[in-house]
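Yeah, one chain of the complex is gone here, protein chain that is, but the others are all in their spots.
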Amino acid sequence: MRRKTNWILVLIAMFLFVGGLAAAGGQDESDGGKAAPKEDNITVGFSCAGMGNSWRMFLKANFDAKVAEHPEISKVYFTNADERPEKQIADIDDLLSKGVDLLIIQPSLGEAIVPAVERAYNVGIPVIIFDGTVPTDQHTAYVGQDMKQLGAHYAEALINMMGTEGNIIMLSGIAGQMSVELRLEGAREVFAKYPDIQILDTQYTGWSIPKAKEVMESFLQTYPQIDGIWADSGLMSFPALETMKEAGRALVPSSGDNLNGYAKFLVANNVPGYIEPYSTQQAAWALEEGLKAVKGAELDKVIYHQPEQYPFERIKEIVNMDLSDWWWLGDDQIPEEFLPQID
Amino acid sequence: MRKIQEKLQRSGISIGLIVTFLVIILMAIAVNIVKGVNFFSLNNLLNVVRNYSMIAIAAMGQTFVIISGGLDLSVSAVMASSNVVAATYMTSNGLIFPVLLLCLALAALVGMFNGYLVTKRNVPPFIGTLGTSIVINGLRMIWTNGMPRGAIPDGLKNVCTSNFLNMIPNLFMMFVFIAIWYWFLLARTGYGRRLYVVGNNPRVAILSGVRKDRIIITAYIISAVSAAFVGILIGGYTGIADNWAGKGYDLDSVAFAVLGGAVIGGGAGSIQGTILGGFILLMITNLALLASLPLESQLVIKGLIIVTALGITARKR
Amino acid sequence: MIMSVNNRKLRLNISSSNFVWFILFGLLVFSAISSPIFLTGRNMRNVLLIQPVGLGIASLAQALIMLSGGIDMSIGAAVSLLTTMAAILFKMFPDMTPITVLIAVLVTAMLIGSLNGFFVVILRIPAFMGTLATSMILQGLIYFFTKKPIGGIPRSFRYIAEGKLLAIPFSFLFFLVIFGIVYMLLKRHKSGKLVYAVGSDQHISRISGIAVTKVRFMTYVFGGVLVGLAAVFLAARMGGGGPTAGSNYELDTITASVIGGISLAGGVGSPLGIVGGVLTLTIFSNIMNLLDINPYIQMFLKGSILILAVAFNKVKKR
Partner (left out) sequence: MSTMGTAVTGSLLKFKDITKTFPGVKALDSVDMDFSYGEVHALVGENGAGKSTLMKILSGVFKPDSGSIIYNGEEVVIKNPHQAQMDGISIIFQEFSLIKHMSVTENVFLNREPVSRAGFLRFGKARERVRELMALLDINLDPDAKVMDLSVVQQQLVEIMKALSVDARILIMDEPSAPLTDKELKKLFSIIRSLKSRGVTVIYISHMLEEVFEIADRVTVIKDGKVMGTFPVEKLTKDNLVGYMVGREIQDIYPDYGKQIGDTIMKVEDLSCKGELEGITFSLRKGEVLGLAGMVGSGRTRLVQAIVGAVRRDSGTITVNGKVIDNISIIGAITEGFCYIPSDRKLEGIITSMDIVQNTTITSLKKFMRSGIIDRKKERIAAEKQIAAMQIKTASLFTQIENLSGGNQQKVLIARALLTDPEIFVIVEPTRGIDVGAKYEIYKLVRELTESGKAILMVSSELPEVLGMSDRIMVLNRGRVAGILDQHEKLSSEEELLSLAVGHTYSLSS
């Protein structure tokens, strides 16, 4: 038995050795030049940062719907980095091995995938980044929303609703994520302009609803007067308001993205709030721009889109109280077959 | 002094835990003086115990597994799954109870599978339950496609967010009820006694006619069922189905139990210890929030508290 | 002679460290058949010589600590901290040479290892909780310095991951040297014997005259250094770092080690198995990407394979 095992070991070792040699000897496919424009039979690689929440599912649904509009796309390869930069680097390399014509990247940790992005760019294909910056010149374009501005819009809308003086609390998602930190930064810059706005406290909630409620409960404990809630997402303002309601406190203005649960709560309780989506269209936008690049167009380095903003009156008009809490306000236009399956 | 120590040991609560508890009480007083927020105000205490109740139920389940010599890292996967299943099928108030039973039954299957891996296949619990948790998460995501269906019925929301006699959170009442049962099961029944024997010396257990595998599998079932129940409570508490409900509760529940005197490797641990250990960790979080400490200090303090409590206990042994 | 009458049974000699090679072999054959791209030079190089290196070195650290009877739950946070630290150093002192940064990272890593050693060995806190506490403390420390990811690690440093020496990726040589050292120390050096002995049975080691406390402490310190080396490679590969750069690394390294045949109870396993374990994980992820498998199904398969690999390699159990 032992001899047999050794035999297999030797076989594997040989296999690895041959493979390694082949790998070492193989030339880099990258020639630094730009790939020739292509009009059809385009393969697309989509390296996503992670899956597993509704926003990402709608992002993918919008993306898939967009793919269907483009018959020149022959195949889409999709990888999931599970929020790990190292996995994403491997994913990008794997996609390059597949020989895709267009690479769309949603960075898990932008700063930590720079070399992979540069490698991809040097292969000569268009590399489009969205939902999180990658600090390198070597990509074709950044497509998406200005996250700092989004945070600032939330802050401004909050001040519009509550006035230029009062106490606010800030609720953020996962510490260390660029998109989270930029929203926070944008908001702080706005609040800094209003000396009578006092930021009572800022806490990260890890985008966990029970955690948000726990944090809010202790805020209510500590601060008798809260006039507004700045949250970087509906996922945080929704439980915060819910907690206030349970505690019997008067509901206050808040900000957030287009999570249907948040919108439904605002309307049901008739409390003013401001919604500006962090759009689930972004992957679709990136695809649209990327295809232009594949076909030979020159793109700007940064392409910002501004989605529709929803003041409270507008929310009341368009909210669909029958849809799931995890739906996204304004995403009704996605064709049925691409939607995450719903009963 | 030795007498006190022995008493404590028999009561299942370690010295380190008591010392740490006193330290935190002092911290709470300090916060009160400096920041002017009173930790001990009834309202705040009720808040703390409400949050505490859910994870503590899971941690008590975890305690059974740890005493048996195992570890259950599939707790949060089970929570999230039962949360999502509940939201999907509890379409009306009338269905709350049957669906609750369905979730608990499914969880029992998961626990059985964990137990099977650990007992019949000799898989290290760490890896076996980690594998189970990845599989369950995968299955759930395939099923929900990332977006939980359905909604939490109002009845469940009301039960989980309102208070008994307008004062004590219902969640806490449930916790107390379950805690008493679990304590009784562990300290007063044949099952509990045998669980300790199995965790302490599995060989003796077999030779004494204890059905070792059955005891261990039951421990995993208790843990999984507790987790599933908590998953549903989280649903009621937050009012929204969440694919990642209870994220991070695996390690948290282990931390509760170990801080409370359970030993990874088996044979020691108690419900009362886990309750106190968990309460200490929750107090730290709450105090940090009351004192407006930023995230970074919260993490460091939590780590240091764990080290202190366990370090003192280890020294005294 | 009476001695020769014994009841030693013939046993199937598939020890768990060998078992991983069966899995790996199966995976290789499956991959080679199912995807034409798998065997291309570019993919082979990525998957065999570059992608496994970071996890490989970190798993060596985990395996070393597991062999001594411990476990290290702080590897993820340590990798995050150390990569972030490298990036911060380059940002604050752009003129710093890569060697200086490397040394600074390794020294810090050693301190982290010592902290683990202090908690677990000196304070005698159970390894799982002690290192978990370290992990919390380290994560907190990162947030003290920065909440944002930090990039900008210069090309000279990135050579470690991207460079080539005589047409061979430098990353591979980097791993080979580290692996060689760990292997020699564990299998051919007295200190390795001590680690195995202490991991198998602390009491017996102690009465055999082994300075158990010292051996265990040094294992954590040396494990820390290895985590530092993994972080150096990852910083070079990622070109930056951040508070979540190493998330989940502790569980990945444990998974790789266990698949590679390292016992969670200590004292059993070979560093060679780690190579098998890490390659298995890397190739699995690669072939899943190449075959464009739905991420959730990937998750399900990964968990199933983990369970199967561990649950059914127990041929030798008597």
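Here are some notes:
Per-chain numbering from 1; labels A, B and C assigned in written order.
Quick note on the criterion: contacts are C-beta pairs under 8 Å (C-beta built on N, C-alpha and C of every residue); 3 or more make two chains touch, one makes a residue touch a chain.
It should be emphasised that the depicted structure is a prediction, and the values quoted were computed from it without experimental measurement.
The absent chain, not drawn in this view, touches the displayed chains B, C throughout the complex. Contact with the chain not shown here comes from a single listed residue; of B:236, B:267 or B:303, that residue is B:267. Here the missing chain is touched by one residue of C:33, C:107 or C:204, and it is C:204. Contacts to the hidden chain, counted on subunit C, fall at residues 1-9, 184, 188-191, 193-194, 196-197, 200-201, 204-211, 267-268.
Residues of subunit B in touch with the missing chain: 184, 188-191, 193-194, 196-197, 200-201, 203-204, 206-211, 267-268.
Assume only the chains that are shown with their structure count from here on.
Subunit A and subunit C have CA centres that are 31 Å apart.
Shared interface positions of subunit A, i.e. residues touching 2 or more other chains, are given as 51, 175. Within subunit B, residues 141, 145, 294-295 each touch two or more of the remaining chains. Residue ranges of subunit C in contact with subunit B, taken from their complex: 119, 123-126, 128-130, 132-137, 139-144, 251, 254-255, 258, 263-265, 294-304, 306-307, 310-312, 314, 317. Of all residues in subunit C, those touching subunit A in their complex are 12-14, 18, 21-22, 24-25, 28, 37, 39-46, 48-51, 54-55, 83, 87, 142-143, 147-153, 158, 161-162, 167-169, 172, 234, 237-245, 247-248, 279, 282, 285-286, 289-290, 292, 295-296, 298.
By the touch rule above, subunit A contacts subunit C in their complex via residues 1-2, 5, 8-9, 11-12, 15-16, 19-20, 22-29, 51, 77-80, 82-87, 89-91, 93-99, 109-115, 134-136, 174-178, 181.
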